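Let me begin by presenting the structure, written as structure tokens, before commenting on it.
Missing here: one protein chain of the complex. Every other protein chain is in place.
This part shows subunit A:
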Amino acid sequence: MKETPMSNCERRFLLRAIEEKKRLDGRQTYDYRNIKISFGTDYGCCIVELGKTRVLGQVSCELVSPKLNRATEGILFFNLELSQMAAPAFEPGRQSDLLVKLNRLLERCLRNSKCIDTESLCVVAGEKVWQIRVDLHLLNHDGNIIDAASIAAIVALCHFRRPDVSVQGDEVTLYTLEERDPVPLSIHHMPICVSFAFFQQGTYLLVDPSEREERVMDGLLVIAMNKHREICTIQSSGGIMLLKDQVLRCSKIAGVKVVEITELIQRALENDQKVRKEGGKFGFAESMANQRITAFKMEKAPIDTSDVEEKAEEIISEAEPPSEVVSKPVLWTPGTAQIGEGIENSWGHLEDSEKEDEDEGGSDEAVILDGVKMDPGVEVSNIGSQDAPIVLSDSEEEEMIILEPDKNPKKIRTQTISATQVKAASKKPVKKRKKKRAAN
């Protein structure tokens, strides 16, 4: 299926919201979504949920002969797959770019950082080594696949236990799970990827972008770090120009985030180990106990309403009673009167119901208040431009031109004009764009 296109109004809203430092789900700029780690019954199987993005990780091992030039090292194999259930746009043939990019980044993050001791995977030098295979499946795509995948990979590796092997002279004994307890892998450190999305050519940045934020972003910076503040991988894509101090700031933020995430991972691993030792129930079935077929439980999304009160109070305290010109008709000639200035007619608003007109009236008042706050210097210049006729509609069939009177209007009227001029001025760029399109 083709991806659902993003409408212009969504894009515009998202960018405006980001400029005001607001995100769709109420997070702050540097906040991660809720990370939930659950383990399966087998060792090495885990599901990581980063908000709604879910990645399943599974580690398995096998005894193979080593590579010729690395006779004493084990082999690591990473594979990330984008399942078709993750997003409608993921189809078997169509995901190659994204897939290659994610796989490459994961490999660099986990293999080149030498987080796993490959020498310890050697059984018989030159003949038998362990091949550790990490399979990651993306189950649901809600943005920031790379972070979730890197967490799933490292958690699965830390959780995994390989069968115990003992070498006595020439004899190699591989113990089954019943004979001896399986042995964990030797992991030096835990590299975790942190993604930063940039908007408006690097002016605004967000940590852990969700799917819609990813669609409107200009570029992405991924930093893979461990809790000892060592950078394992850093990659910038999207072609944006980043300043040196921006990258440094991002690395500091990444350091903080990685420490938090590493703590979370340790706690999850310890919990799981405790449950297994005590003989309690573990596995995916246990972690999903709360969901039933006819009832849902959704996590509370924190909605930040603290702003609303301040803004409302501001508006109320600085408000003047609405100016009475709105209800006072101005008589131009006998038989012709005008109430207010009228609003710009755009094609899409022609057929809207009265409710919209009332709302427009309401927003008119809000604009008047803003106009009042402006200093008189600006007002004067606005009055000067009122001589040009205001064209309110682009349609050829209705040409509405408001003729301005020659005489100087009264003081109250001035405010209205300046306020609506402000509105018209702010709408002028929109009008110009529309004219250009009509010409096309």
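Criterion: a contact is a pair of C-beta atoms (placed from the backbone, for glycine too) under 8 Å apart; a residue touches a chain by one contact, two chains touch by 3 or more; residues count from 1.
Just so it is clear, contacts and distances are computed from a predicted model.
> If you had to name the missing chain as UniProt does, which of "Nicolin 1, tubulin polyglutamylase complex subunit", "Ribosomal RNA-processing protein 40", "Sorting nexin 4" or "Scarecrow-like protein 3" would it be?
"Ribosomal RNA-processing protein 40"
> Just to verify: which one of A:L24, A:A71, A:V172 or A:V259 makes contact with the chain not shown?
Checking each option in A:L24, A:A71, A:V172 or A:V259, the one touching the absent chain turns out to be A:L24.
> Which one touches the absent chain: A:T4, A:S65, A:S120 or A:Q338?
Once the missing chain is taken into account, the touching residue is A:T4.
> In terms of residues, what is the contact footprint of the unshown chain on subunit A?
1, 4-13, 16-17, 20, 22, 24-26, 293-294, 296-298, 301, 303-309, 311, 346-353, 355-356, 358-359, 362-363, 366, 394-397, 430, 434, 437-438
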